[in-house]
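Here the structure comes first, spelled out in structure tokens, and everything after it is commentary.
Only one protein chain is missing from this complex, and each of the others stays in its spot.
Moving on to subunit A:
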Amino acid sequence: MGVGAAEAQFHVLAVDDSIIDRKLIERLLKTSSYQVTAVDSGSKALEFLGLNDQDDQGTIAEAPSVSLNNQHQDVDVNLIITDYCMPGMTGYDLLKKIKESKFLKDIPVVIMSSENEPSRINRCLEEGAEEFFLKPVKLSDVHKLRPHMMKGTSMEDEADIKGVEEIQSPEKTRTQYNGFDVVS
């Protein structure tokens, strides 16, 4: 499968209200061989993830497109990278909703911000964000994402990344980060 499998391997959901920043983050991620979906708001992100904005009780009703019983998930996202400052739902609000969701809480979340504010950074990290990137985001920042996507999968050894990309089959990767335990 080679390159095809590697490119289909990790799917990142990028959230940013700025069209320029969406274009930039998309390019940065695609250059790093990630599949990218870019949306312009937190509510669109939740919609994409199958989480209804109003129902965040972590019940079955909240994610009709996700089946608890089998391994297949309609939406397969390995990492969410979101801007902090957005109208309506901020990146922090989005982070909270994801971490409060039974289905989504294990998806790693990264926050981006143009403000280097320690209190903001700490708040996000405490809420469960894996990283906090200062904008403009660089390629070196994007390189930090891979270990977070690898966590919780069977491929935790970073030294094997290159080898794994070649042999990994799509079916196996699809069950990585779906918020509930799947035993194949």
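FYI, a residue touches a chain if its C-beta (ideal position, glycine included) is under 8 Å from a C-beta of that chain, and two chains touch if they have at least 3 such contacts; residues count from 1.
One rule holds in what follows: contacts and distances are computed from a predicted model.
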item	value
Protein that the absent chain corresponds to, by UniProt name, given "CCR4-NOT transcription complex subunit 10", "CCZ1/INTU/HSP4 first Longin domain-containing protein", "CTU2 protein" or "Histidine-containing phosphotransfer protein"	"Histidine-containing phosphotransfer protein"
Residues in subunit A touching the chain absent from view	17-21, 23-24, 27-28, 31, 85, 114, 135-136, 138-139
